[in-house]
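Got a structure for you, written out below as structure tokens; questions coming shortly.
Heads up, this is only part of the complex; the chains shown haven't been moved.
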Amino acid sequence: MKAVVYHGPRDVRVEDVPDPKIEKPTDAIVRITSTNICGSDLHMYEGRTDFEPGRVFGHENVGEVVEVGNAVEKVKVGDMISAPFNVSCGHCSNCERGLTNYCERANSPGIAGAAYGFADMGPWQGGQAEYLRVPWADFDALRLPEDARERQNDYVMLSDIFPTGWHATEMAGLSPGETCVIYGGGPVGLMAALSATLKSASQVFVVDRHPDRLKLAEEIGAIPIDRSQGDPVQQVKDRTNGIGADCGCECVGYQAHDQEGNEDNSATLNALVQSVKFTGRIGTVGVFIPQDPGAPNDLAKQGKAAFDVGWHWFKGQSMGHGQCPVKRYNRYLRSLIHEGKCKPSWIVSHELPLEQAAEGYKNFDARERGWTKVVLKPQMKAA
Amino acid sequence: MKAVVYHGPRDVRVEDVPDPKIEKPTDAIVRITSTNICGSDLHMYEGRTDFEPGRVFGHENVGEVVEVGNAVEKVKVGDMISAPFNVSCGHCSNCERGLTNYCERANSPGIAGAAYGFADMGPWQGGQAEYLRVPWADFDALRLPEDARERQNDYVMLSDIFPTGWHATEMAGLSPGETCVIYGGGPVGLMAALSATLKSASQVFVVDRHPDRLKLAEEIGAIPIDRSQGDPVQQVKDRTNGIGADCGCECVGYQAHDQEGNEDNSATLNALVQSVKFTGRIGTVGVFIPQDPGAPNDLAKQGKAAFDVGWHWFKGQSMGHGQCPVKRYNRYLRSLIHEGKCKPSWIVSHELPLEQAAEGYKNFDARERGWTKVVLKPQMKAA
């Protein structure tokens, strides 16, 4: 089958690889119909984190089941399914409490958490391909309603970024009527904004410097904070009686930049500490990593940041970190899509056939204006 | 009246100061019967944080009401009461949600949170004195049962360290049957250990290097981890199948030291990130401060720490910070004391008359062996 194969920094190619097979009785094989390029793919694409050449990318996948193992009893051939990016066994001590983001069995011993096509997240092949093997299929696959065939660009968001944005607002403890500031207006930040809106935040601020992203935020009723126009902390305070927002979301990660444009992995964290009020809560879904050899300073190389713990503590704030447990939310977000309560596809700028994946990666990575989200379509003919 | 007055680094004197008066109709005046020296008093005593010479220390107070303002309707003259260290108005947006630790009215505008006799925590006189003015008395004072007169060393812990230790375990999300590691075996750490025991943790680890503290931990069923015997992270992992504890408490604060004995404000935070498992939660009640001019390095001088956000994020952990909302817990802990379910006085090493306060400060600050907790007794005659 065709798949998007990594060959080294900024070099991905669509090539023939072996078809996936049923390896265990709990597996399913899925024909991919839509698969997104994710911002976290870019860390690997840029060579900033270790991804082995020859591996296949892709953890935002939707498709149709074409084969199941003999222990699979719920998912059927012909079902349209969403595959959460987290690979999870369903019966370890974390999975049984809903912490499928930190499954104890799907990665190496001692490392919790796994994903398709991801550095350090286990051996699982990615889904930017014609077919994908989904392990523990009854637990991992979410069946979709019939309209999934027509509204794929909405449902494809269920495997990662819509739940991930939602999770940011959950870790931030956002309640209806509160205000929320979101650093980062990329796809995840925009999904956090959509989530905050669905939760009836009274005001949702999205901080970014790219006009196309700020415009998308505004389209769903969020308040754009253009950091190219001045210190975002002050802009947020100006709109919240000087108090700061009730809570905040970090949707940028370790490659954050300070106001002067220098990479600084503490920039958004510390800006959030200042932007969020006393007693405020912060949810961090932007990726931070234990080692970062390509970082601009020694602290960051060790995965550490010059974090403003003094103010954070003095203000009595709390922070939650890490990957999203997609299964905790995807069933409910599926219902919101199905009942027409939201359209997360509003951020999609490009649909490309799988063959044009390299073009998608290149433009998305360069943050070319208007390339806000790319969906690859393995069954689409190349132009 | 007599009171413990600060005169500069390591210089406290018992002197005559004016008696407190009813200033507002919601005030009460309390005759102090027991008042502790707290570890956080030592930051000021050492001159590390700014405490204005001439001010009176003391935020762990118990006593008898001797006068009330004309708007006080619940608390009566003659009541024994516990005064939470947090001064709080009861009707701001934080107080009404139980966030009395970050009252918006009891400190300067823009700063939430206040306390008796504390640097940067509002103008309130401390209670290491014969009398104390308690504002918003109906809201702030907790009435005590009759046995409070006999069991003062238990009930005096209700104003700060017992609830503060409890709060550490709350922010750490400790559930019955889980394991908990506590960094710091001082009074607050020991109260966190007592709290974890009362909550039926399956194992409670207390990390310290002082034998008297480790012995007190062991007396209530906790497992002492002597860091002078080697890396505490490894010791905790060795006792938890290599996984780490389910949750952890930081009870040391910004003057933490690394294994080599050098001051390092990131030492316990980063050790906790390593000591606590994937998905683990951490509660930080040890004090961190926004500026620390006396710190050993530039980062710390700005209140920042070289925090291991890479591992913290990768492990999907969360952390809560800040002062304890004493009122959230003190009513319940009062019942546990009254019904004989716990005796937090087990850590008290010394009862001193107020006149000997300077001796108490000196020895407690020096961590003299056996000086684990000092209670001052304004009505006791000096020896």
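For reference, chains read A and B in written order, and residue numbers begin at 1 within each chain.
Methods note: a residue touches a chain if its C-beta (ideal position, glycine included) is under 8 Å from a C-beta of that chain, and two chains touch if they have at least 3 such contacts.
Keep in mind the model is a prediction, meaning the values are calculated, not measured.
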item: Copy number across the full structure, from 2 displayed chains; value: 4
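Rule of thumb we're sticking to: only the chains that are shown with their structure count from here on.
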item: Averaged-CA centre spacing for the pair chain B and chain A, given as whole angstrom; value: 40
item: Residue numbers on chain B that touch chain A, as the complex places them; value: 94, 99, 101-102, 104, 110-113, 171, 242, 254, 265-266, 269-270, 277-279, 284, 287-292, 299, 302-323
